[in-house]
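Note that this complex is displayed minus one protein chain, with the remaining chains in position.
Right after this comes chain A.
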Amino acid sequence: MSSLYSKLISVIEEKITPMAGAVGQQKYVTSIRDGFILALPFMIVGSFMLVFIFPPFSPDTTWGFARAWLQFSINHRENLMLPFNFSMGIMTIFISVGVAASLARHHALDPLTSGMLSLMGFLLVAAPLKDGQISVAYFSGQGIFTALLVAIYTTELYALLKRNNITIRLPPEVPTGVARSFEILIPVLAVVLTLHPLNLFIEAQLGMIIPEAIMSLVKPLVAASDTLPAILLSVLVCQILWFAGIHGALIVTGIMNPFWMANLSVNQAAMAAGTAIPHIYVQGFWDHYLLIGGVGSTLPLAFLLMRSKAVHLRTIGRMGVVPGMFNINEPILFGAPIIMNPLFFLPFVLVPMVNASMAYFALDFGLVARVVSMTPWTTPGPIGASWAANWALSPMIMCLICMVTSAIMYYPFFKAFEKQLLDQEAGNTNPSNSVTQSATA
């Protein structure tokens, strides 16, 4: 066991860590992630509007207040939808600006200029203008991959031109502000002259515009992203990296986000149309069933630790339980520790995978309401699960069940670790020095 474990650790350190570092710091992965972070508040507030549009009451309710709300929502549907339409409905606008601005930092370009350049590029290929009307069909999840590609393309093009000093040069007497406004002319022109003909060409050849073509290309991938194997694989990668002390969620969510967003927008469209919600695996599923109290679902473990007989574990439990409620669990992970602790390898990896499977089937069989809302990842598990599913009750119950299974699975390993520590404390006449000292500090 111990030699197997040391072998595992050396594989992690020699192979996985550099690889995770390479992926996690890859400029496109980080720019996409940071761009989504910039777009997130708009989507959270926009999603929040769904509650006003679709209040969490059954249509045949007899409660007066609920009836009045439902009637109000039906009467004012269009006005209520507006904030939603101009946030979630045009998410690609925020994403295209956000991703380009984040990528601009890698090239030391002006983020605002890069964002605007990307926005124009995106509109050129994704917003067909007919009879003075813009089609917004690709402004939502359907256009997400196009927005990402265009953001990367326009920013790289801008960087390339800047690197090679291809710009309009003005005499040094011209004020810098004026010179700067001329500097961007060539990149704008280059974007127009490349993307517009490309779009026209693709439309003529394939009979569809670029976002349509891209969406049909990535369709199998998007479909695959919403299956149990995809869930299990993404969780497994995240857990193994985290066990090695690497922020695995940062890497996994960076890759999964575009898929989650695309699927979320489909779910919301289905809700608005009153049809069945198709997708299971979106952000809210990850956050509120698999990361209850943070990666590894350690909140139930924190409750166990709080009542431990070992002083060290009790201290960690008390310290970690409140941040854990808001899904921040570094004190538990590094303090217990769980990271690199062979005793905790199995439950740490398996707990979220077991919970993922249970939740997947519960949602698949229609026992639990599916995610239709964007929620902040710091929302406490059961509340977040309910919020994400438009305040349905079933997700809250599902989340609580996941917490119970987590506690049950962690328990024997926690007990074994506790025994180890207690033996140490008893065997050591100057009671396990650093541990108890810090516990009383």
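In this section, contacts are C-beta pairs under 8 Å (C-beta built on N, C-alpha and C of every residue); 3 or more make two chains touch, one makes a residue touch a chain; residues count from 1.
Criterion: contacts and distances are computed from a predicted model.
K.L.:
Not counting the visible chains, the remaining one has a UniProt entry; which protein name from "Chemotaxis protein CheW", "PTS sugar transporter subunit IIB", "Putative OB-fold protein" or "Copper-exporting P-type ATPase" does it give?
P.N.:
Checked against "Chemotaxis protein CheW", "PTS sugar transporter subunit IIB", "Putative OB-fold protein" or "Copper-exporting P-type ATPase": the hidden chain maps to "PTS sugar transporter subunit IIB".
K.L.:
Looking at the full complex, which residue from A:Thr17, A:Thr194 or A:Ser357 touches the chain that isn't shown here?
P.N.:
Answer from the full complex: A:Thr17 touches the omitted chain.
K.L.:
Who touches the missing chain here, A:Glu156, A:Glu203, A:Glu330 or A:Glu425?
P.N.:
Considering all chains, including the one not shown, the answer is A:Glu330.
K.L.:
I'm checking contacts with the chain that's been left out. Which of A:Ser6, A:Gln25 or A:Thr176 qualifies?
P.N.:
A:Gln25
K.L.:
Which residues does chain A use to touch the chain missing from this display?
P.N.:
Residues 17-18, 20-21, 24-25, 30, 34, 37, 102, 105, 242, 245-247, 249-250, 315-316, 319, 323, 328, 330-337, 339-340, 378, 438, 441 of chain A touch the chain absent from view.
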